[in-house]
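For reference, the structure is listed below as structure tokens.
With one protein chain removed, the remaining protein chains of the complex are shown where they sit.
Then we have subunit A:
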Amino acid sequence: MRFHQGLMQMRRYATAVTLRQFGHAHTQTQTQAITHARRGTETTVVRTLASSASPLPELTQISDNVQRGNYAQLNDKDVAHFEQLLGKNHVLTEDLEGYNICFLKRIRGNSKLVLKPGNTQEVAAILRYCNERRLAVVPQGGNTGLVGGSVPICDEIVLSMQRMNKVLSVDEVTGIAIVEAGCILENFDQRARDVGLTVPLDLGAKASCHIGGNVSTNAGGVRVVRYGNLHGSVLGVEAVLANGQVLDLMSNFKKDNTGYHMKHLFIGSEGTLGVVTKLAMLCPHVSKAVNVAFIGLNSFDDVLKTFVSAKRNLGEILSSCELIDELALNTALQQFKFLNSPISGYPFYMLIETSGSNGDHDEEKINQFISQGMERGEILDGTVSGEPGKVQEIWKIREMVPLGLIEKSFCFKYDISLPLRDFYNIVDVMRERCGPLATVVCGYGHLGDSNLHLNVSCEQFNDEIYKRVEPFVYEYTSQLKGSISAEHGIGFLKKDYLHYSKNPVAIQWMRDMKKMFDPNGILNPYKMLN
């Protein structure tokens, strides 16, 4: 029961004081408390299990009729071996719910063992042993994924990276930071900020997600429009392969054209080719002036025009361009009374952030951008501020939107890339298709990256609505040549739909690569490829 109460508390207040991960006292707690105090945030979003009030889901192996792979069964000898290797404290065999259940409470695995290695050598020793014994392993970071990629499906051993949480170095001159995979994104960012740098990645789950998980899933977030994705920012990785070999692809340089660029194989391969243990990240300088505008618009057409205008007028300082539709905003406002929306009553809202080096210049540009938008009748209402507290307050609205949708209901989440012109149509189409079966059908997302988060929520997961939504959403996206997973990845939930975005030849090569890196298939099975 304590577990559940802990979660409730966390989700209500999400303060540093109550910060625990999945009910387990967490080594990070103190560091985070300091981080939060420094930033003065009292309600940092901590992403954790959804719908804490709803009952546990059925074991996924049963509900989804998964055929267990031909792996060995874990025995006492194995556990004893790991205890000897890592020390008893770092081998868990009880109270594993938090490691077995995914963030959305959609997947529930049945792992009996969680391992917490403290360094690369221990990860290597674990995988070597598992490979020889044919024991399946699922690498796990902050468990904030949305496609079931970081939880066991059957009884895979959970390889939790949470002890490998150190920022090894941050170079002020080059902007390159070396960090262990299990470092929480927000802590990493704080370390970078201490020397005037920032991690070029920011997303709602920052207070719990691990940088290693971010890299393994090529996480996107709200800064892609400014800094590009992780294939550009990650200069090097260290990964442990299935056979225990350590593949050192670290680099301290932006430029290195020697041989195949293998690091990219580990960015976005969701732990199926190797376990990322360390990485080098190119961190940009913190912007001196950050301003956020929250604006109300009457139509999606106006949203598009405003986006184009933002690129034209704010070009080099535009650091975020997010869309929230009315239903998404209202749901969040209903669920979280501490949120204050500066404006209301519009079908669409945009959050536009600028980051620049000269405050006066930036103000000038924003002023012009807003004035022109209002003159053309595209921007109707809104607020703009550079005051850090207000900036944070506005961002909080955006960050709580996804959580509002799962607070009291089950939510089908889709993360698709669509051509901007057709960006929002699918929300209307889906609303029509679901009718009264859905409580909320809404869209929000990273307009600047053509990335829409389509959400369909209902009181409880049920087959009827599921069949209305899937595979329709994938077919629709595929017809528009969009991506069925823009940033969340494929994981377990979307592996049957991979073919909508990748052709058979590509998928066959993926299979061949998987076989080469992991011939026994022990790394994150049941994911990515079916």
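Assume a residue touches a chain if its C-beta (ideal position, glycine included) is under 8 Å from a C-beta of that chain, and two chains touch if they have at least 3 such contacts; residues count from 1.
Note that in this section contacts and distances are computed from a predicted model.
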Protein that the absent chain corresponds to, by UniProt name, given "AAA+ ATPase domain-containing protein", "Coiled-coil domain-containing protein 22 homolog", "Ras-related protein Rab-30" or "DASH complex subunit DAD4": "Ras-related protein Rab-30"
Option touching the unshown chain, where A:L92, A:L333, A:V384 or A:L447 are the choices: A:V384
Residue in contact with the excluded chain [from A:V147, A:A310 or A:I370]: A:I370
Subunit A residues that touch the omitted chain in the full complex: 291, 342, 359-360, 363-364, 366-367, 370-371, 374-377, 379-387, 389-390
